[in-house]
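Everything below concerns the one structure shown next.
Missing here is one protein chain; the remaining ones are kept as they sit in the complex.
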Amino acid sequence: MTTNNLDIINELESSVRSYVRSFPTVFTKAQGYKMWDEAGKEYLDFFSGAGALNYGHNEPSMKKKLVEYILDDGITHSLDMASTAKIDFLNKFNDVILKPRNMEYKVMFPGPTGTNTVESALKIARKVTGRTDIVSFTNGFHGMTIGSLSVTGNSMKRRGAGIPLNNTVTMPYDNFVNDESMDTLDYFERFLEDNGSGVAIPAAVILETVQGEGGINAARMEWLQRVEKICREWGILVIIDDVQAGVGRTGTFFSFEPAGIKPDIVCLSKSIGGYGLPLALTLIKPELDQWKPGEHNGTFRGNNMAFVTATEALTYWEDPTFEKSIQDKADTVTAFLDDMIEKYPAMEGRRKGRGLMQGIHSDVEGFSEKVAEHAFKRQLIMETAGGHDEVFKLFPPINIDEDGLQSGLAVLEESIKDAMESMNLDKETAKQ
Amino acid sequence: MTTNNLDIINELESSVRSYVRSFPTVFTKAQGYKMWDEAGKEYLDFFSGAGALNYGHNEPSMKKKLVEYILDDGITHSLDMASTAKIDFLNKFNDVILKPRNMEYKVMFPGPTGTNTVESALKIARKVTGRTDIVSFTNGFHGMTIGSLSVTGNSMKRRGAGIPLNNTVTMPYDNFVNDESMDTLDYFERFLEDNGSGVAIPAAVILETVQGEGGINAARMEWLQRVEKICREWGILVIIDDVQAGVGRTGTFFSFEPAGIKPDIVCLSKSIGGYGLPLALTLIKPELDQWKPGEHNGTFRGNNMAFVTATEALTYWEDPTFEKSIQDKADTVTAFLDDMIEKYPAMEGRRKGRGLMQGIHSDVEGFSEKVAEHAFKRQLIMETAGGHDEVFKLFPPINIDEDGLQSGLAVLEESIKDAMESMNLDKETAKQ
Amino acid sequence: MTTNNLDIINELESSVRSYVRSFPTVFTKAQGYKMWDEAGKEYLDFFSGAGALNYGHNEPSMKKKLVEYILDDGITHSLDMASTAKIDFLNKFNDVILKPRNMEYKVMFPGPTGTNTVESALKIARKVTGRTDIVSFTNGFHGMTIGSLSVTGNSMKRRGAGIPLNNTVTMPYDNFVNDESMDTLDYFERFLEDNGSGVAIPAAVILETVQGEGGINAARMEWLQRVEKICREWGILVIIDDVQAGVGRTGTFFSFEPAGIKPDIVCLSKSIGGYGLPLALTLIKPELDQWKPGEHNGTFRGNNMAFVTATEALTYWEDPTFEKSIQDKADTVTAFLDDMIEKYPAMEGRRKGRGLMQGIHSDVEGFSEKVAEHAFKRQLIMETAGGHDEVFKLFPPINIDEDGLQSGLAVLEESIKDAMESMNLDKETAKQ
Partner (left out) sequence: MTTNNLDIINELESSVRSYVRSFPTVFTKAQGYKMWDEAGKEYLDFFSGAGALNYGHNEPSMKKKLVEYILDDGITHSLDMASTAKIDFLNKFNDVILKPRNMEYKVMFPGPTGTNTVESALKIARKVTGRTDIVSFTNGFHGMTIGSLSVTGNSMKRRGAGIPLNNTVTMPYDNFVNDESMDTLDYFERFLEDNGSGVAIPAAVILETVQGEGGINAARMEWLQRVEKICREWGILVIIDDVQAGVGRTGTFFSFEPAGIKPDIVCLSKSIGGYGLPLALTLIKPELDQWKPGEHNGTFRGNNMAFVTATEALTYWEDPTFEKSIQDKADTVTAFLDDMIEKYPAMEGRRKGRGLMQGIHSDVEGFSEKVAEHAFKRQLIMETAGGHDEVFKLFPPINIDEDGLQSGLAVLEESIKDAMESMNLDKETAKQ
């Protein structure tokens, strides 16, 4: 029967579909870090909707609020009209997130997806500075609409545009040139300071502090601080795309907090809605909020159900121990991955990322894909990252319990062993 | 208290907010064609979320299915993995909409908003044809991300891009030159056939059959047919952006049905989710569905709550009398507007649009805005359209009952009278 | 021997070569309207270097001055340093051309070719207005470098760019739509006045008053006047590209004089050097001359030999009867072409152009090319124009004597007859 239903997808849905190819089953239910398919099989979810389900599936307290709201005929769709749900969210976001962090930003609802917030960020940066170019970084991923795609590194996705992508310059992300002695920002700085470099002073830089799709590349805090410093010197705006790394994924609400930087614009989406519902925010420093009314708009800016769950999700952040609990789990993952790398040298692994956004880069071609494949067979959902899928990554919910985490890690180790066996990696190692 | 809550919006939300300025109150609940604000005031909604609430607010049968689904821990967020909710939607959409209309399309979920579907349509059209240019039409509106904005006419919104918008050519929409004798397609055709015209053969044309934001301009059926004919001759793809005019707004499910044309690509969003939840589809002729897996992606392609309500919404279309009922209401609106124009010549009105997407273009500067303003005071929510807000438009839910429709029209007449009075239009007329 | 030398061209020169294919012989000498090839054959030149030899070949008085200058070790190459030859030219150009016409312009030497002057014109127009778009017209031809190519209509040449050509909008030239009742400027004006048209107010329009390469299309004087009027209303600069139609080709020094318009920028090249030597000028209204020193430069801006011959060439324009003499010859050509059209109806001809820039558009496919081909066999050098080479055109030197003109016309009539015979046109006509 599963087969039959998947056949419907294959028959009716566009060939662009992708995750269904990695996870070929039909899911019916989900709760916390677990999912179930039509056949009743239970899966552990270490993928978390690519970072959109940081609180796990169908979190009970949000679910309760959501159902109440719907039953009560609360406003569902409001464009950018005022609604109680929206005001409640704005208030709580300000009280729980911005104020305690001494952050002052205007909140823009740019449309409910990651690419909406990125596009709005680029627009306001260009408008405010009167400049056209945006600097992005190698292996950055910012979205699929033309503006966001222009600052995305992946060559297959860029070619998908069908037109040259312009008004952007790519600079090397931290450690891009694989040479310890080289600070890639020396390049960036030289390009700015030499008036014959062919690179104009840009409106803004846009970057992720940890690149998710690009290979779980975590920039060093010093590197982030130097980016900010350079930008301040040249009057360049700093846009942090925290769509994937934000909302607790790296251990703090915003991923850039440990670096102590103050972005001019912050892009949030994915887990900001809490429950997996479409929502995105663009945070803009008040002095840069120079939009004319309606200069950017969109039909689903007022997705009130997402306001309701987003508001409830912020309750987690009222608990002073929440960040610590994420970081503890992150430490568990770090220790586990380091152990795996030592225990299985044949996979030639390097640990990457930080917080609950970590993975192993394997230099063995095809190995990481094999790990993810075997994990799925063992009912653990996880994915690869990087231009050649060279990293297998762990994205468990950030509120996962100890049991769930340990179960997943145990399955992962078995999957690594499966992958090694299927590629005869042990034998090769033995030979050496 | 209302004031206080609106103050929160003003303090915390970006200056880009817009509808809240036209409708300055805080809404709390809604049902069908009615909305209520914090103060308990009841409003008639002849705006329908700019076309995203064609079935009215919180439609009871959808609401029931939605709550059941949530309570049952159905999958909420699934990227493009397979879920029961998605398969159910695909099946029913195929059975109720495509098959009976003899339409064969692959369904792409490009991300949940109108601009996502437009961007995906432009990308696949460029990819399949290997050409870069897209022809759009004057006063078209297709979205706010750079790709969609490039095919949108509005100059204020285009300037908001902060960069030149390229790889597009604007052609005159039907009746653009205000000259009865002139078929604007003569121009288009000449540009194509003269190899010195500076206009390359484009990948595609993109158009709305009735331009909503652009001023409720309805193209004649012959004009649409000739567009299709020209495109066939030159191997140009036809993209119909049915985001606003589709899903019954003009009286048929797809707005282009009366013209009998067969678009290569159809963009749907807004009301396709049924309940006002973010959802968008790109329908692609099977032979053009040449996407590579993952070549276009997005986090919220699998908004399962929207699948649930979208599926339930299709039930309306199983009823053979549904289309007729919309058209009857449209006739009522038409008759009413014609009557207004005759009765109040001082407003120098012309009726525009078709179906339940009609309005009056007033040549008196500022008049249409005044009508909408007074309507709001009388608790009727309606909006203006056009580059100078010269049209006031009626977008009641398509399933509104006779009472609701008549109530709204009655308030509208009063609002017209208010507007005339406030602008001293009667007196001027009297003087003449 | 001719063959051998042409073989050298074929072997060593790029396949991009073109005129040598239409005129497959090796030329050795030239004088006035005559050329001779290696075999000693004499040709009549009704092509005039595509408008670069308006005074004929090796005009004796210029030749004398040029040889004296060289023998005297006058400065040959001076970049934009001051030289006596340059100052003499500036003075005489001002005295003989600008002042008597009440024209005040700053003279820019943008590099010695037509495309250099066009590129410089577009740059200063964008700089001064702060706008990016340029409006060009269908079938305009302005040059082969990327800026000029962007405003050129020809699709084959545009594709040669290998990149999308942006920041330009094409509008229909006079009579583009072949419909007497349609003024193409209605169309242009609508695009400007409707803020939803997708066409931004451009920095400038650029146009030729008679389109040479595009098919000898002469705009009506009223059309030119209305272009200027529209541009004044909208603050758009008017650039006249007089590279081909200027310097007497249409009967007056500037081609736009009969229309009484005052362009903001005028592009001159081709015959401005007098002797066929590379020279170009960009004339800029003083208030628009906002260049920074060196903001546009080029190695051959100071081609002093061309200054010497250009200065001498201006002597022609001191003679008050010179313009009249050109116009008399133009009348002769007009009468002749009208006669041909009447006499040979089978060629389905229409006369096009004005001044000594006239030709016949034949609706018979391939006919015009045949005429040029036969003319060459009869030792008359002439060319075709238009996107399908549908026009055969006459470009005799403007100082040709009566004998020369009549000889050429006589050969042309014979060539028309040859072409008709070779295509069996008479017989077909007879049959009808």
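Residue numbering begins at 1 within each chain, and the chains themselves are lettered A, B and C in the order written.
The rule is simple: a contact is a pair of C-beta atoms (placed from the backbone, for glycine too) under 8 Å apart; a residue touches a chain by one contact, two chains touch by 3 or more.
These numbers were taken from a predicted model, which means no experiment stands behind them.
K.L.:
Which candidate, C:113, C:138, C:184 or C:311, sits in contact with the chain we can't see?
P.N.:
The one listed residue touching the chain not shown is C:113.
K.L.:
Which residue, A:49, A:110 or A:140, contacts the hidden chain when the whole complex is considered?
P.N.:
The missing chain is touched by A:140.
K.L.:
Of C:219, C:268 or C:284, which residue touches the hidden chain?
P.N.:
Answer from the full complex: C:284 touches the omitted chain.
K.L.:
Can you name the residues of chain B that touch the chain not displayed here?
P.N.:
163-164
K.L.:
Applying the definition given at the start, please give the residues of chain C touching the unseen chain.
P.N.:
5-6, 8-9, 12-21, 23-31, 35, 38, 49-53, 57-58, 63, 66-67, 70-84, 86-87, 90-91, 94, 106-109, 111-116, 119-120, 122-123, 125-127, 132, 143-148, 150, 156-157, 160-163, 166-167, 203, 243, 269-270, 275-278, 282, 284, 289-300, 303, 305
K.L.:
Kindly note down the residues of chain A that lie in touch with the hidden chain.
P.N.:
132-133, 136, 138-140, 151-156, 158-159, 164, 166-170, 172, 176-179, 181-182, 186-187, 190-191, 194-200, 214-215, 386-388
Please note the rule applied: only the chains that are shown with their structure count from here on.
K.L.:
Among the chains, which has its CA centre at the largest distance from chain C's?
P.N.:
Checked the centroid distances; the maximum from chain C is A.
K.L.:
So the centre of each chain is just the mean of its C-alpha atoms; given that, what is the distance between chain A and chain C in Å?
P.N.:
Whole-Å distance between the two chain centres: 58.
K.L.:
Considering chain C alone, which of its residues make contact with at least two other chains?
P.N.:
In chain C, the residues touching two or more other chains are 164.
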